[in-house]
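Would you mind keeping the following structure in view while I ask a few things?
One protein chain omitted, others in place.
The chains carry the letters A and B, assigned in the order they are written, with residues numbered from 1 in each.
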Amino acid sequence: MSAAMHVHPEVATTHEVHHDEHHVHHHNETFISKYIFSMDHKTIGKQFLITGIVWAIIGGLFSVLFRLQLGYPDQSFPILETFFGKWAKGGQIQPEFYYALVTIHGTVLVFFVLTAGLSGTFANLLIPLQIGARDMASPFLNMLSYWFFFLASVIMFSSLFITTGPASGGWTVYPPLSALGQASDGSKLGMDLWLISMALFIVSSLLGGLNYISTILNMRTKGMSMTRMPLTMWAMFFTAVLGVLSFPVLLSGAILLLFDRNLGTSFFLSDIVVNGEILPNEGGSAILFQHLFWFLGHPEVYIILLPAMGMVSEILSVNSRKPIFGYMAMLGSLFAICILAFLVWAHHMFVTGLNPFLGSIFVLLTLLIAVPSAIKVFNWLTTLWRGNIRFTVGTLFAIGFVSLFISGGLTGIFLGNSTIDIHLHDTMFVVAHFHIVMGVASMFGMFAGVYHWFPKMFGRYLNNTLGYIHFWVTLIGAYLIFWPMHYQGLAGMPRRYLDKSSWVSFSQFGDLDKMITVVSIIVFAVQLMFVFNFFYSIFKGRKVTTQNPWGANTLEWTTPIRPGHGNWDGEIPEVHRWPYDYAKDGRDFIPQTEPVGEHESKH
Amino acid sequence: MSSHYDPTKSVSSSAAYPEVSFHHGHADDATFRKKVKKTTILLSVITVIELVIGLAIYNIHKGANPSELLVLMFKGVVCILTLAKAFYIVSVFMHLGDEIRNMIMTIVVPLMLFIWFIIAFVADGNSYKNLRNQYDPYFKESTMPSKHHGEKHEAAPAEKSGKE
Partner (left out) sequence: MSTQSTVHQTKWWSGGKSPFNLEYGKLMMWYFLMSDAFTFGAFLISYGTIRFSQNFWPDPNVVFNAFPGAGHANLPLAFVSVMTFILIISSVTMVLAVHAGHKGDKNGVIKWMAWTIVGGLAFLGCQAWEWHHLITGEHAVLATTIDGNNYIDMIGQTMGGNPWGELVDPALAQSALAASSHETLVHLAHEFPKEGMAAASVESLEKMSSSQLAGMVDVAHAHIREKGPIAFGGYFFGITGFHGFHVFSGVVINIVMLIMTQKGIFEQRGHYLMIEKAGLYWHFVDLVWVFVFLCFYLI
């Protein structure tokens, strides 16, 4: 099995590195070159996944902590003081700690888990496998991409342990709060570390994205035309495009913010008095930062969502044993979403004093997204319709994704209207909306991907029973947690508040908040069970014995069960058809590598 | 397992660099040099025109009654000339013009995003100015240029002399 691993990576990669004299030595891979500084796209994908899981545990734990505060604002939990000391004096979460928790929860989940952990994992794992390439265009830069992410992680993690605490101005780090160290503890060193970490993360995502794009565009195997690619590949492609074009804008914003913090410039600052001190800054605009942030921030939600969409399309088609419904429509709507994602950023800023006329254009463009989104939803449903569905855990999570995407997408129509947004802005309604549509839905896409491709990653299956428990508890829990938040938000309950119990109008939600907190603890525990399942199954899971356990058409299932670096033992496969020939001409499935027969019907 | 992938086998020297077959047959040396020379001259001439317009704007501003419309038109012309320069640099110097059409499209299409990027940002900046001029009298008073120099400071010297 491991013979294919003998291929040494450097040869693969660059025209500039010459290793011909000593390529024999590379046949013995060390532990370090195989698992740590690996240039194999599959290993790098696993590294992204495992780092993402670690961050998800941290981010999830943080949400449990601040949910404790929201559900039980008056109660004291002495154990918290044991662990967090001054941050939870008397067993009660202190305001600075609460804001730090919320900020790091958002940052970590959005960037480290659902960007790096999701597209980093599956773009790396699937792109070369599904387009029929031996590795990424540049495996070396690919490896760097992971290590930049790792470095960003280390810096962000270290910011949790400094005296003044991590950044705590919200994951959107709006100035002036984030620009002025004297304004709060969380705006001191923690904020600088946040910005540096984010800059490194942007480098990582850029290196990854450039690789994904070049690989998909230029390294496809024979016969793999763009329209013969699985929808996962299209989704990964558009995700990478979004990242490559929007992350640099955040980089600009972060650099300008660093200048404002440390060099006394006035990009985002003007007319400010802090603690009685009049600051000399003049002429900057805090709204400008919000523009720069959301020029990334909005594409970012699609960076999170598109990979999930792509994987769900593939998993639903494979497991309902039917061709995907409307391949070209799916592709077109991915493209439309990708374009629109860049044009709608200011709908996050309707109440900043944005020009109302400009706002109305943003409303129009925002509501346009409903069209491709609806096309996708109907195509998923029609793919399932009258299918011969196999309810694997992956399939269930994919169906769960569709359910959550619908529920969360509909509330997006509320928020996309500037007039309604004036009422709903910064309330729990927004929290409910984006957690369902982009947070939990993308997590479901990620879980679907993990359950579906785990056999390819590790040559073993995840435990099914634990998987089904994981799915049902998570699905029901997600709705129990986030559905009631809509009502809270409609009643005007603001987000990010530490303690709402002193407002008479919100005290009616006290028991609801307790329920949400209890459910979120249960859901978190079930995620830990998944993590156990994941690591246990890597070593002890049921072994995969056939090359193509799901009966899928795509190329990754033509590789050996445990493919080495280089993926295919012999020649790379040649492609003769699209990837969705299921239930065709009386055959269950026809792999992409099979030439089109003479009498085959057309699709 | 004999079909294991082995990089040392199946050598075919004719297959070397299939992906590096982009030598776009740079006609001959003379044609190439002529093209580069032509582009260089073109870029220089455009730059000189831009400088002349820049100086023209300077002189208009120095004059007694600067025509804002004329200045705006000149600035528009400079922007177009700059785009022309950018086009020549990208298409000739960077050889994008010699690539295949699909490749060109993957570069040019995303750049279209700049249109809305620029319009929305600048429009909101302008709106921010108008808002403050309307609702923030201090901002308006302290930053609005006076039509005739010194007019708005009429009261100030008197105040000043009082302190002396």
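Definition applied: contacts are C-beta pairs under 8 Å (C-beta built on N, C-alpha and C of every residue); 3 or more make two chains touch, one makes a residue touch a chain.
It should be emphasised that the depicted structure is a prediction, and the values quoted were computed from it without experimental measurement.
Participant: Considering the whole complex, which of A:L70, A:L180, A:L245 or A:L354 touches the chain not shown?
Facilitator: Final answer for the missing-chain contact: A:L245.
Participant: So one chain is hidden, and I want to know which residue out of A:Y98, A:W194, A:F295 or A:W345 touches that hidden chain in the complete assembly.
Facilitator: Once the missing chain is taken into account, the touching residue is A:F295.
Participant: Which parts of subunit A face the unshown chain closely enough to count as touching?
Facilitator: Touching the missing chain: residues 7, 11-12, 14-16, 18-21, 23, 132-135, 137-138, 141, 206, 209-211, 213-215, 217-222, 224, 244-249, 251-253, 255-256, 259, 263-267, 280-285, 288, 291-292, 295, 566, 571-572.
Participant: Name every residue on subunit B in touch with the hidden partner chain.
Facilitator: For subunit B, the residues touching the absent chain are 7-8, 10-13, 15-23, 26, 29, 32, 36, 40, 43-44, 47, 50-51, 53-55, 57-58, 61, 75, 78-79, 82, 85-86, 89-90, 92-94, 99-100, 102-103, 106-107, 110-111, 114, 117-118, 121-122, 124-126, 128-129, 132-133, 140, 143-146, 149-151, 153, 156-157, 159-161, 163-164.
Simple rule for what comes next: only the chains that are shown with their structure count from here on.
Participant: On a C-alpha centroid basis, what's the spacing between subunit A and subunit B, in Å?
Facilitator: 34
Participant: With touch defined as at the start, can you tell me which subunit A residues reach subunit B in the complex?
Facilitator: My answer: residues 3-4, 7, 11, 15, 23, 217-218, 241, 245, 285, 287-288, 291, 295, 342-343, 346, 353-355, 358, 362, 566, 568-570.
Participant: Would you pull the subunit B residues touching subunit A in the complex into a rising list?
Facilitator: 1, 3-5, 7, 19-20, 106, 110, 113, 116-117, 120-121, 123-125, 127-128, 131
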